[in-house]
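The following block contains the structure, expressed as structure tokens.
Yeah, one chain of the complex is gone here, protein chain that is, but the others are all in their spots.
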Amino acid sequence: MKSSTAYTPGLLRTIFRQSYLVSLLLLIGAVLINYALQPNFFRPGVLNGNLQTFLPLMLLAAGQAVVVIAGGIDLSVGAIISLVNVVIVRLLGTHAGPTEILLAIGAGLLCGVLAGAFNGICVAYLRFQPIVTTFASSFVFSGLALWIMPSPGGSVPSALMDVFQGRLLGIPSALLIIVVILLLWNLLRATRYSRYLYAVGGQAMSAYITGVPVTRIRLSSYMLSGLMAALSALALVLGTGTGDPLVGSPMTLTSIVAVVLGGTRLSGGQGGVAGPMIGAAILSIILNIIAFANVPTWWQTLVNGLIVMIALAGPGLIALVRRQPA
Amino acid sequence: MNKSLKLNPALIALLLAIGLFVLGGLLRPGFASYSLAINILRLAAFLGIVAAGQTLVIIGGGEGIDLSVGSVVTLGAILVYHFSNGQDALVFPALAGAIAVGFGIGALNGLGVTLLRIPPLVMTLGMTGVVQGLILAVTQGALTGGSAQLMVNLVSSPLIFGVPGVVLLWLLVGAVLWVVLTRTPYGKQLFAIGVNRTTSRLSGVRVPAVLILTYALSGALAALGGFVLLGYTQRVFLNLGAAYTLPSVAAVVVGGTLLAGGEGSYLGTMAGALVLTILTSLLTTMELPESMRQIVYGLTLLLLLSAYGRQRKLRG
Amino acid sequence: MMIKISLAAQHLVKRYGGVTALADGGLEVRAGEVLALMGANGSGKSTLSKIITGVVAPDEGQLLLDDREVVFSSPQAAQRSGIVEVYQELSLIPDMSVAENIWLTHEPVTWPGIVRKRELLARTKELLDLFAGTISSSLQPDAPVRTLPPDEKQIVEILKALSLQPRIMFLDEATASLDSRQVERLFELMARWKAQGMALVFVSHRMEEIFRIADRATVLRSGKTVGSVEIARSNEQELVDMMIERGAVSRYIKRSAEREPRSTAPARLRVENMRTEVLRDVSLSLHAGELLGLGGLRGQGQNEILLAIFGAIPFSGTVELAEQRVNFTHPRQAMRKGVAYVPGDRSSEGLLPLRSILENLQLPSWMRYGPVLKLGKAREDAARIAKDLNVVMGSLDAPVSSLSGGNAQKVVLGKWLLREPQVLLLDDPTKGVDVDAKGEIYKILADLRERGTAIILYSSDDEELLGLCDRVLVLHDGKVQAELVGSTLTRSELVTASMGTERKSSV
Partner (left out) sequence: GGSEQGNSGNGGNGGSSNGPFTIGVSNGFVASEWRTQMIQDMQGVNAEYKKAGLTKDLVVQSADVDVNGQIQQIRNLINRGVNAIIIDPNSPTGLDSVIKQAKDAGITVICVDEAVSSPEAINVVIDQTEWARMSARWLAEQLHGKGNVVVVNGVAGHPANEARYDGVKEVFKQYPGIKVLNVVNANWDEATGQQKMADLLASQPNIDGIWVQDGMAQGVLQAVDAANPAKWPVIVGEARAGYLQLWQKVKQKHPDFTSYGVVNPPGAGASGLRVALELLQGKKFKDGTLKGDAHNTLFVPIPGKVDASNFEQQYAQVKDKPGTYTLDGSISEADAKAFFQ
């Protein structure tokens, strides 16, 4: 049947069209609860500290979202983080000067893009199924990470970390980065390229016969995801000041939960990047809430799980209630 | 599209398994031994049984996937361990209980996916967190109980020709699932749903009911997997099953079942489980640094994927 | 003003594994003419046009553009040479807006690839105005395509092709889902484009359309081009004979006059003030062995009636089967009570493409073959019904996607006939089905009617309604506009009723 959600014209539509509307409300709710439990939440220092810890997952979710919008999924982002993380720290060496720093960061980002390209070639040109392909490639990447740095170590020039943990142009660096990413996304959203992304994710065959370079777009989506993973890794390096070949793996599945929390459907062709970044923030804030709500030790994991489930179920529940009267 | 490649993926996977095993024998004298073959069969049985439910869920389509199997395996084992408490008489009641619980958790997944329209991947992932949380909250980390001798005999000790019971149990599961998928209305309807839900509904199939049942079965089979795994380890651990979640998906895909749904077989999954287990064992027995093991494992998996399970060409 | 061009396709061959989609396809079209591409279902029309527009890679054969050989490795390549197609199965992205869809790949952009939104909307408006008066107010540039009815989707698809300012345009069954006014408008436009020197290739199964719009016709038969004729110097019979081996033309089978429906007998189906999002107080009754037609413009609620009776959508009002109040909330319940529904959209609502013909036929009936299926029995029954409907197929185990339109439609019918329904609901069952297959479907319906099955038939083809039905309800704007029976069951009555008293809101 035509499951066409009735078309509501005018201003209302433009509001409801925002895929991240629900997640934004959730975020506000979460922040308020957090604030209620932690009165000093809005202290610049505290807020900045929180943003720094949220940032890596937010960046990762943004990259994951791009792949998802283009109709794919990337289970290797965590491994890419680990790989880039150790590459950067290795190249920074013991006492790095400006050139080493630039070199290391450049190489790290390139490394992420290449890893993404590897996924992209397998999925777009060889037409493997995304989930298992990226699951398989994640072993390759984490293996490489282990090979490059068998056990955690290395250090990062404290000057560099201070830049990240301090302020740029008077704004907390983490906040600045988030804002820049969102602005860049809005710019991208206005380009033809972003329409290709949505077209490929929405209906690859239609996109192809319309003349969209499907294969290349798929490839590029994975490269973007790789790049964002690399940025996330960079944020981790600057936050932790060390290299760790295992650091990324726990973040992979979380990034996907963040994408969905952000109102971006895994079926592709819909949603955006802002939502998933919000989703990532929500997931991190839940940890704060649990921390400040004095949840008994043994119940923390359960409470966390339940809150996430409820957050995921929220939109569905609303829709369900809406469906009932009909 | 391409008929020659579609030519029964289950068979391809089986050939791959045998090929890998022989290759192992060449690379590593002593690999292709009877005892190791038996050992591989046993290990494959654990993965295979856990991947059984995964197969059903994936065939059901709609991005169907169950990432909660790992945690349910752990829960199942813990329940049997606790309630059987080492007494043969209590093994089967405990098993029944564990399977019932697994069934219930799966049903919740199904409800979330159908009624609340939560994408299966995140629904089941979230369920993992909840189940793990429940285990911690209830046990507070103290896992008490015992594993009955009966269970140990059933799983570990050889029954006939040194073949342990768990392998026979696996074959039984395989036979049952083959019947279920190809010879029952449920199976036919599951494939139909996997291909096209609108058509199925308009042909009188109760799509949500079938899906909820499917996720429930996946939970139940995962709990069964926990039972057999317990028979092997004889002790429970908080992360007993975690290592099975994603491999179970890989086994299904290597077995030639489409992640898109609507096409596949459990026989394929069984072969897939064998392939993955042989690969892991081979890598274990070769003297390689862990980093190399991981890289080789990943690349080989990619190679397997290239054999089939590719998506259709854009340009006909 | 466009330069004169000509396109010739010669000896094109395309095989899909076993199936040969196109054995020796060819056509020739010049600027400023409309070429009708004709042929039965599965004769290769779509394949031929898709090869020319670069979507399908041919196995053999060549393309000549202005007498120079060309190879299109992708749709873009063909587009660059000014060749575009209005695809039979459409090429729209559901979640994107009308404007985004129409201009995809050639949006007006400024550096660095930023799309000029305002200009985009303006240009889209211009295009939409071409169909002003035949489309609803909800067809706006920024409306998501997902929310549009089939006819308006089709129009967007046409405008999308037009927006590329082509020199050669293929329209593959572009009229199949349009209503009569929209077809009128399309023909006016085609005439205009033709005058401007565009070459048009027009695929349709509707004879009267061919004779109205086409200059020449090229006919395909089972993958081979069997010839071309000047429409002016030809007639329906000749074309039909070229299209199908046996000269047998379908004839509408009217009820034999002596067996009038026994209106005195209690109604098999009665519907009282049915209301849905679209329907407004529809009531009807249907007797055993009666064939009731639903007419009117597309999307006036015809298929909502069928879906509601079948329990597939919620509604208010009452439905009685054999004088018993029923309240179906799921098709399964309706199915159990002997109601059957053949959906309008074959591929997405009627079939399981990946699965075998057997599984498609038996999908509603598996329960009958025991908890552990007696496959032998199921196969027998399926084979029988497939034979009755003479479905042309490799075997019951062949994937249903290997069937051509007509045969696929017979499978959809067959899966319900297996259950010997009391009430049969049909949503445009001959849409995109060739003359030959149409005839066979008419015959099946007649037999069912003789055997006392109560049938409701919605058709977008007025001839069909007039030819087949005992009674026709004309719907307009969710209400029954008129009931045509006996003397009033005429074309003119049907058309006037279709338009309704007041015209539809037009932008």
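In order of appearance the chains are A, B and C, and numbering begins at 1 in each one.
The rule is simple: a residue touches a chain if its C-beta (ideal position, glycine included) is under 8 Å from a C-beta of that chain, and two chains touch if they have at least 3 such contacts.
Please read these numbers as outputs of a predicted model, since none were measured by experiment.
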Open item on the list: Going by the stated contact criterion, tell me the shown chains that border the hidden chain.
Closed with: A, B
Task: Omitted-chain contact residue, chosen from B:13, B:43, B:169 or B:221 - done: B:43
Task: Identified contact with the non-displayed chain, of B:23, B:100 or B:143 - done: B:143
Open item on the list: Touching the hidden chain in the complete assembly: which of B:51, B:134, B:240 or B:304 does that?
Closed with: B:240
- [ ] Would you write out the residues of chain A that touch the absent chain, in ascending order?
- [x] 38, 40-41, 43-46, 48-50, 53, 56-57, 145-146, 149-155, 161, 165-166, 172, 236, 239-242, 244-248, 250-251, 284, 287-288, 290-292, 294, 297, 300-301, 304
Open item on the list: What does the interface between chain B and the hidden chain look like in terms of residue numbers?
Closed with: 28, 30-31, 33, 35-36, 38-39, 42-43, 132, 136, 140-145, 156, 229, 232-240, 242-243, 280-281, 284-285, 287, 289-291
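In this section, only the chains that are shown with their structure count from here on.
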Task: Interface with more contacting C-beta pairs, comparing A-C to A-B - done: A-B
- [ ] Could you pull out the chain whose C-alpha mean position is farthest off from that of chain A?
- [x] C
Task: chain A-chain C separation of Cα centroids, rounded to whole Å - done: 44
- [ ] Please report how many Å separate the Cα centroid of chain A from that of chain B, as a whole number.
- [x] 29
- [ ] Hunt down the residues of chain C that sit against at least two other chains at once, touch-wise.
- [x] 50, 55, 74, 312, 349
TODO: Hunt down the residues of chain B that sit against at least two other chains at once, touch-wise.
DONE: 198, 202, 315
Open item on the list: Which residues of chain A touch chain B once you look at their complex with the stated criterion?
Closed with: 1, 75, 122, 126-129, 131-133, 135-147, 150, 204-205, 208, 214-215, 253, 256-257, 260, 265-267, 298-306, 308-309, 312-313, 315-317, 319-320
Open item on the list: Show me the residue ranges of chain C that touch chain B in the complex, using the header's touch definition.
Closed with: 16-18, 50, 55-57, 74, 310, 312, 330-332, 334-336, 341, 343, 348-355, 359, 362-364, 366-367, 369, 371-373, 375, 415
Open item on the list: Per the contact definition, I'd like the list of chain B residues that touch chain C in the complex.
Closed with: 1-3, 179, 183-185, 188-189, 191-192, 195-196, 198-206, 262-263, 315-316
